[in-house]
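Note that one protein chain is taken out, while the other chains of the complex remain in position.
Moving on, here comes chain A:
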């Protein structure tokens, strides 16, 4: 048990960072770590979403459940979600989930009185907590502050359309939750990672190809990984990360009768992450929160470690299994 330490110190290098998009490298760790990070980002980083809807009046064409479902899927600014309480753990309201510590109340009160169809959008949601508002509303207010720069779609997220005389009046409670419980609480639009590829071109063999053959070989890859140097007419790797592990170029090389023209390995310990956020929290915050949660999870395991009995039982169990 003692002696060799396998502890490693993973490194993160950020390549690109925007509010809703982030690309970073994760090095010196293995797939389990990378995947854990991915899974936590999708399913366990908490956000705030509408969870309870009390409909007071609904004469729209959509039924109550449908509207409630649509409301739930509207992303809300969840920067405070980490500090918020889960309603089920809330002491203040005994799990009722309606107190200020664990919930945010929204109101929607729209009635169409004109002959034109009225779109009820996320703009019409009135929040009791100014920091928790639909993300598109927040983005728009931010954009107007900075002078209309890069103005997003003005319409907002449509909830339902109303005709003359139709009305929608409701009270909604937003709560903290995680994507594991319901997809509406997932802050991630996309989280994915790829193994960094290592591409070795067999230059000797490559030189046996004519220029036309080189071009066809290069074009066999659906993504632009290789290129021909316009000066030397040599094949070079322009973007190794564009490689999708589809092995098209390897198959092509074999089909051309030149096996081993290129060798591509996946580096087992470096990963390139792409993170896209729904906007509920900033993409970088999502990564940080995910690491935080991962740490908490590990802490929970370590705390159990101290109870010798459990760990003894575990080793015993493993030993018998082996």
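Miscellaneous remarks
The criterion applied here is as follows: contacts are C-beta pairs under 8 Å (C-beta built on N, C-alpha and C of every residue); 3 or more make two chains touch, one makes a residue touch a chain; residues count from 1.
We adopt the following convention: contacts and distances are computed from a predicted model.
Its record in UniProt calls the unshown chain "DNA-directed RNA polymerase", which is the match among "Dolichol phosphate-mannose biosynthesis regulatory protein", "Centromere protein X", "DNA-directed RNA polymerase" or "EKC/KEOPS complex subunit BUD32".
Touch with the chain that is not drawn comes from one residue among A:63, A:208 or A:234, which is A:63. Only one of A:14, A:158, A:183 or A:238 touches the absent chain when the whole complex is considered: A:183. Among A:194, A:264 or A:291, only A:194 touches the chain left out of the display. Contact with the undisplayed chain is limited, among A:42, A:104 or A:174, to A:42.
For chain A, the residues touching the absent chain in the complete assembly are 31-32, 34-36, 38-39, 42-43, 55, 58, 61, 63-66, 69, 73, 179-180, 182-184, 186, 190-195, 222-224, 242, 244-246, 248, 266, 274, 276.
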